[in-house]
Structure formats: structure tokens, C-alpha cells
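Below you will find the structure I want to go over with you.
Certain chains of the assembly are absent from this excerpt, and the rest are unmoved.
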Amino acid sequence: MIDLARLPGVARLIDLALAEDLGRGDVTSESVLDGDGGPASAGLVARGELVVFGIDIASAVFAAVDPRCAVKARLAAGALAAPGAVLADVEGPAVPILAAERTALNFLQRLSGVATLAHRFAEAVAGTAARVVDTRKTTPGWRVLEKAAVRAGGCHNHRADLGSGILIKDNHIAACGGVSLAVARARARAPHSLRVEVEVDSLAQLGEAIAARADIVLLDNMSVGEVEEAARAAHAAGIQVEVSGGVTLERAALYARAGADFISVGALTHSARAVDIALDFR
Amino acid sequence: MIDLARLPGVARLIDLALAEDLGRGDVTSESVLDGDGGPASAGLVARGELVVFGIDIASAVFAAVDPRCAVKARLAAGALAAPGAVLADVEGPAVPILAAERTALNFLQRLSGVATLAHRFAEAVAGTAARVVDTRKTTPGWRVLEKAAVRAGGCHNHRADLGSGILIKDNHIAACGGVSLAVARARARAPHSLRVEVEVDSLAQLGEAIAARADIVLLDNMSVGEVEEAARAAHAAGIQVEVSGGVTLERAALYARAGADFISVGALTHSARAVDIALDFR
Amino acid sequence: MIDLARLPGVARLIDLALAEDLGRGDVTSESVLDGDGGPASAGLVARGELVVFGIDIASAVFAAVDPRCAVKARLAAGALAAPGAVLADVEGPAVPILAAERTALNFLQRLSGVATLAHRFAEAVAGTAARVVDTRKTTPGWRVLEKAAVRAGGCHNHRADLGSGILIKDNHIAACGGVSLAVARARARAPHSLRVEVEVDSLAQLGEAIAARADIVLLDNMSVGEVEEAARAAHAAGIQVEVSGGVTLERAALYARAGADFISVGALTHSARAVDIALDFR
Amino acid sequence: MIDLARLPGVARLIDLALAEDLGRGDVTSESVLDGDGGPASAGLVARGELVVFGIDIASAVFAAVDPRCAVKARLAAGALAAPGAVLADVEGPAVPILAAERTALNFLQRLSGVATLAHRFAEAVAGTAARVVDTRKTTPGWRVLEKAAVRAGGCHNHRADLGSGILIKDNHIAACGGVSLAVARARARAPHSLRVEVEVDSLAQLGEAIAARADIVLLDNMSVGEVEEAARAAHAAGIQVEVSGGVTLERAALYARAGADFISVGALTHSARAVDIALDFR
């Protein structure tokens, strides 16, 4: 596993986060306490059931403020934590811990929130061959972090960015002039490392996609019955099927049983709620 | 109004967002379409009722990819949009519009989500003297944007960062040795432009805060009855009262009527759901 | 105390400083000496009486060039050093010490210059209730460093930036339409963590500010007699008084005795002279 | 002339300056005024006699906040302005002008301060063959700006950085083992585009430098008489002479008449006082 906090984009986001909260110092802690406040010890404690992800990022935040702040995880990334569980221990001088606390928690709570929601979706399709996958509807600046949280929760990633997957949507088809031409151009011009996925609106268009030998078809906002029929046709042609469009936990299960190979869920990242995690001093 | 997209921190976040999604180009649009794809026209359309905020940021995203992309708002920041309403028009070459679409929408959907939730909270306390205020539980990297969205939705801002407000919390009091000393030190050492707010856990501690002549007391996780009693005592001493702790729309109304001056709601920013906005080509 | 050198803005300034002086290497040291020049030992020595501030920044500069360079302070930040006093010891290879020397000294000399001047102003008002405070007339890029130097020298900080204090000036009043409206708007719209300060030009305007219940009034370029009269009136209404405008050491003492609560001095940061500190090899 | 504000390092400094003052918005202007505050017109006015430099940078600051803010210079860089002179006109919306004012003035006042001091030194040596030159004792982050201000004031630049000039100092000589070897190594290893300058402490060492065929000798803290003697000897050998060490206006004139070719003055940049310039609204 690559240390996410060291990736240039993530390091820049942490820098941005500290600049915005601590760029002018911590006027409360620095006026109320003397010097570095003396040694302190605290726990990162789950206030509800959650899947933990992001302790490494929280740790990098504390270390960025003061390298004497050490975070020691008690649970692995992706572990399910019971309410009250101590996720990690934090040791260091009181002032930098207090100064970094909110930023560290803001990362940890959001990422664990994504992982927790992903865990629920993974459970919803457990026992089927379907994968729940994320989308590019991530928080700007957070792409690589949220996608890692999705994996930690048990779901899968769709393409990382506009350069690492071909997904021909309705607008592309309209602008290009048809499914066949769009698929052919993608094959001819894009890197051979990428599979060609194309959105289809109807079973007629699905036929076109099959004829054009797309690798994957995306069925957007179709009923479970339509998905079942489309999946049958696609699979017969050796083509995989992705389903999208306002997918809830319940519909995810239905789509999975209807034969969808991939169920993409934007809500995994754009609407996950932060879970409640506190920094409790001892 | 300052143009938020030009603030250094926001410009950096937009840069980060484009780097993560478009840093290697848009392999689909660039392979399926020729050249810049020719002129295109589209609308940013609300898929549900929402309070709009962030069109300027979306506009900056499109312009960053290609200055020929022009976004023209139809609704002002903070306006309530009905489902189906066109929020803004986008004109420009098809390829850069497609390439910037997702990043622009990711900003707009999240910020409008925050504004929409803020709008609901503002309505919940309408007719009272209380303000619903945000917290520092914002998305790392997004502080200034989310705080502007909160204002657009009709709520108010709490301190911008650790340098622009004094909020003495339980941990500070414990480490410092008491409410009185903490308040005195803050007064003696911090900039005089800042008011002194102190968290109190009990009515006894409230008395201490009053005696120390704090400007504001923060009541965390107290019942409505406790808030009512505390507010009475504080107001008699010319001190304002802030209430926090898992505040829902319903409880916000109750706290407001109980005499809270400020009701801080972390969920405004840490748990707002993205609203649904689409880019529809014409 | 937060380690200033680790704050994102300060780290960026140090990076900028090294880029501008050492970005193409040190052609003298690297051509005249072999390899890293071998181990060296030096002292940072005061060439006159001064209040020291910035050894941590100097240390960060040396470490940025070569982590083997170690700086060990002999005096605490804010200490008064006699001429000839060794402020700190520097150990490390000769080439990186020589390469970093000028940049490290440039930081240390300017920051100690600010602290030294602040020390003089603090002494000028010693024994009164007045605080000498800085302004936003800091060296662009240096805000947080210079404000820390001011504190180290015994003075106080005014607001950190345009977001952490409300200061309604003559231009605001003119554009807004009057003191009362301006104060009312600031109260209604700005974060409640901030006090409201308003500049008044005359005793008439002071009355308006008192009526509008401003928290602080700023008296710009008033005579000592006027300040005395204004302070009396303001204090009677529970309002604090700040004085500004070409304040010298002598006038600071007079204003303090006339009842000013805060005396703001732009010269603390915009016109402090660098003090003389040398790096002497042993 | 290259537009300094577009150089990467200067653009970064302006960005840093705006981030530190305006990174969280301008809470006063934005709460007291509505929208962008409407059109405004102001003048940048000299409050004392000064040599102006930095209007382009001030202009870039205003434009960075809002491109509708336009600055039109009335005086050229390096011109002498009488007290009360309008240096430039500023037009644009009131809010961004107010928000950018302080940062723009902070640049302009300091740079004009440097140019004004340089002007005095240039006058002190007028009529002689000597040049007053700056040093590397510049404000970290400001090198290229301050050196341009020095030129605008009529003085000259010494080397831009550690890579664009060879200056062998006492520490180099001590570490290397002697003047001859140091000069020889510099000649052998450094780019041929650079002249070789060497510091000499005594007339004996001057002889060594002459024998080693240095291009320039630096006489640090020598008396006027010593400088005269050394200059005679050096000039006879075709070597130029630089003088340094606590040079005042008076001593600059004396050194110039004693035959110094270059008189380097650290105070030009490390101890110039900001001149007083105001933004007056009309």
C-alpha cells in the first residue's frame, strides 16, 4: 500500500487544510496555555458504529503541526468499530494536539463516513457477483482519498479520472453522431490499456453497442426489469453491464440480482455523512 | 463581495480539483470528438428544489479549462430554485465543456447542498432572535467556500479559523486550571479584536464564566430546559449564549425559543448532502 | 507555542527565500571548498543590544539546506541580548552553513529588529494599563512572523487579517452612509466572535459610535488632550479606546497616560531596522 | 523592462501576501457594504517627499483581487514625488479596492522606501566614479523587487544571488587555506561569465589578491585612508575595489572620493523605512 499522505496531491490538500484553519496560529490554545502546554495523551474515540479509514491522514496532520505528535492506530483501515471504541492513541504536547485536532478529525470523520457507507453497500450486494463502484462525483481535492475510503469499506473503484477510463456518455454520442462511430474512434485513438464503456438509453441502443463491440455498457436510470433483459443480451455477447442512477441500498441489491456486473453509486462520495469521532484527552 | 474564486486558497483548490480529474486530459472526449468539438450550449439545471450557491466557482472551473467557456447565471447566489429551473447557461466549445463538467458540478452540487441545508435551519429559527451558525467542522480545503454557502443559505458564520475567535473548550480549561484563569489569560494575551467565548458544562461553571466576565458562553449538549435557565442567568450578566451538540432542525427551533443567541450546527457543513444538478446540452 | 516554521505560509516564505538566493547553488562555496567543506562550528553573535526573535526560523533555514546543520539556541525568544552575546550555536558541514548563512541571518536580523523595537514601545507604556499593538502594515509575506516578533518584544497584536477583526474606517463610513448603520450591519452580518471597532474623527462622531454601541473606537491622529476627553466619554459607556497615527515612543507614553487602551503603531513592523547579528566561525 | 509582477517568485509573494491578509475575506467591507460596494475612485497620494517605485506591483495586487480594479500611474518608476503628489489613480468597485488597499500599500510603501533611500545614496556619490551597490541583505522573498527598487533610486546591483557572482569571504579563505588557492579554484571551477571578487582584511592580503589576479577586491570595515591606499595599489594592477561595512551617507561620499569603485550598503534594503503613501477616496 502506498502511503496516501505522501502523494503530492494529498500533501497539498493537507497543507491547504492547515493553512485555512491554523495559518494564523491558534489564538485560544496559545493564549490560555503556556509554551507547548506540556505532554498530553488522548484517544480518537468512535461515537457510533463505523468503519474506520483515515487514521494515517489524521496522523500526518498532527505530524505536520509538530513531529512530536505521534498517532498509534489500534484498528486497521477498514475495520468495523463499535461505539466507544478507541481507534487510535495520540501522544504529544498539548498545544499542537489542540491546534491540529479539528483538522485531523475533519479528515478522519469524512473518510470514515465514506468507508462506513461503502460498507453498507458492499453488504447489500454480498453473495452476488456484482461490484458496487464509486464515481467521479467526489469532493474536489479529495479524489484519491475518497476512492481509497471506498475500497476500505468493501466497494470498488470506477476510473480514477478522465484519463484512466473511456466512458462514452449520451452527450458524446450526440456530438459524435452515433454509438458505432464513437466506439470505433475510442478504440482507434485511446490507449489500449483502457476498456471502452458506452452509455445506452434503450435496448435498441444496446444492440448498437453490442454490434460495435464495446467492452462494457452503462445502463442509466433503467428499471430492474430492463436491467435484467439488457444484462442477458449483453452477457450473451461477452459484454459487461454497469447500472447507475440514484441507487439506494435496496435497489443495489435488486440490480445485483438482476445481473448487473457493476453498480455505480455517486452517493458513496457526494453524500456520505461524516461519522462522529472525538478526541478525548486523558 | 470579494470574488471567492480569486482567493489564493480557493484558486489552489480549483487547481487541485482539475489536476486530479483532468491532469492527463479527457481521453473519452478527445478521442470521440474532433478538435474542440465545435460550439455547444448547455444549461445547469436543478433536479430538485434547492438554494443555489457556487455558480461563480463553477464558472471559474470552466474558464480555467478554456477561457472561451462562458457561464451566465440566471439566479443570484442564495436564490431558491424550483425543480427543473435553469440556474445558468454555459456556452463554449464542446470538448472543454465536457472535460470541465464533472469538476464544475462537484463544486456546485456540494455548495448548493450546504446552502440548501442552511436555508432549512434559517427557516427553523425564523422569527426568533437566534442565529444558526456554522462550525470549523468544514471539509478540509473548503473552509471559505462552505462558510460563504452557509451565509448564502441564511445562516451565519462562527469564527473563520483558530486565529479569528477565542473559544475556550473543556480541554483548555482542564489544562489551564480553571475558567477564571483561562478567561483572564485570553483577555491578557489575545488580540483585542476578538471576543472571549468559553464552554461551560454546568450551571456552576456558568457562574464562574459570568464572574470571569466572558463575552459568550457555549453550552454543549444541554437540554432545552437547562439552556433556558442558563440563558436567563447569562443574559442578566450581559453575556451571550451559544448552544451546540447534535442540533437538528427541531431542536434548533426549541433552543432558539429557549433564549439561545447562537446555535452552532456542525452538520451544516460536515453532513450536507450534495443536491442534484445536471448539465443538459441543447 | 506552535512551531511557526511549520505553518504553511511560513514554510512557503522560507522556500521562496532559499529559491531566490540559493536556487542555482552557491558558486563560491562550491568552487572554493571541496565536497561539503568538512565539519564547522559557528556562533550567531549579537553586534549590539537587541531582543532576540527568530532563531527557530533561522534553524529551519539551515535545516532546509542540509538536515545535518543543527542550531542550538542559547537565549529564549524575547530575551534581551547584550552586545557580543552568542545567541545560538550552529554546527554542521561548512558548505551548507555558508550557503544558508545569509538567508538565515536575513530572517533573524529583521525579526529581532521588530522585537527590539517592540520592546522599546512596551517599555514606554510600562506601568500604564495601555497596550501597544501592531497593525496590518507588515511586510507582505511576513505577517505571522512579524506579529510573533511583536509579541516577543512585549507588545500585543491587533487583528491578524481582514477576517479576524472588524475595523470600520472613514472610507467604510462614507460609503455606507453613517456610523450607526455601519455598526449595525457589522453586528448583523459578521461572526459573533469578533468585536466591532469603529474609527471616529471627532467627538461628535464618538457620540454616534457610543450610541451605536460599538465595542471599541479608534481615534486617528488626535491630540493628547482630545484623546483624554474621548477616552473619558468612551469608558463611561463601557467602550474601549484605540489611538493611532504616527505614534512615537514619546507620544505612546502620553497617549497611555491619557487613557488609551490600545495604541497602534505601524512603525513596529513597517519601519523597524534590522539589528546586526553575525555568523562567526570558530 | 520585464514586468516584475509576472515573474514566478514575485507572483508567489503577491499570492502569499493576499492569502495572509485576505484569505478569509474582508469581514468589515463585506458586512458594512452591499455587493461590490459600487464604483469608486481613489488616488495613491505621497504623504512626504519620496522616490516612487512599485506602482506596477500595487496594480497587480488590485487586479489579483478583482480585474475590474485599474491603476493608472501618473509618475514613472524612479520619479521624485513631492508631498501631496498623486502617484496613481485607482478605479474600480469599492469593496475590492478596500480589500486590496493595505496589501497594495504595504508593497508600494516599502519599495518606495528603498528607492528613496537609494536616491539619497546615489546623490551622496554623485560626481564621482563610484557606484553605490546593494547586497544580499534583502528581505527574504523580496530579492528581485528590492533590487529593482535600488536601481530605480539610482544605485546599482551587486550579484543577484549565490549563483551569479563569486565573492570569496574571510570564512572561505580560512576554510580553503589561502587567497591564492581560493581564487585559483574559483577560476577553475566556476562559470566563466562571473568575475572573481575576494575579501581582503589587510594590505598584505591585498597583495596576495593582486598576485592571484582577482578581478575585484572587497575591503570590509577599512578606514578612508586605508581604502585610498588599497585602491591605489589595486588600480595599478587593473583590479577594482569594493568597500563595505556600516556605510552611512557621509562615509559613502568619503569612500567614493578615496577611489572606491563600488560601495556596498546593506542598509539600502535591510533598514529602509517605509515611506508614507495613502489611498484617498474621492
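In this document, chain identifiers A, B, C and D correspond to the written order of the chains, with residue numbering beginning at 1 in each.
One rule holds for everything that comes next: contacts are C-beta pairs under 8 Å (C-beta built on N, C-alpha and C of every residue); 3 or more make two chains touch, one makes a residue touch a chain.
Remember, predicted model here, so these are calculated numbers, not experimental data.
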item: Subunit count for the whole complex, all chains sharing one sequence, 4 displayed; value: 6
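Quick note on the criterion: only the chains that are shown with their structure count from here on.
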item: Chain pair, B-D or A-D, that carries the greater number of C-beta contacts; value: B-D
item: Same or different contact residues where chain C meets its copy chain A, judged by the half mark; value: different
item: Geometric centre distance via CA averages, chain D-chain B, whole Å; value: 44
item: Centre distance in Å when chain A and chain D are each reduced to the mean of their C-alpha atoms; value: 51
item: Touching two or more other chains - residue numbers and ranges from chain C; value: 9, 143-144, 160-161, 163-167, 189-191, 194
item: Partner chain C, residues of chain A touching it in the complex; value: 15-16, 18-19, 22-27, 30, 35-36, 64-66, 95-96, 99
item: Touch list for chain C against partner chain B, complex; value: 131, 133, 156-161, 163-167, 189-195, 197, 216, 240, 242, 261-262
item: Residues of chain B that touch chain D when the two form their complex; value: 1-4, 6-9, 143-144, 148, 160-161, 164
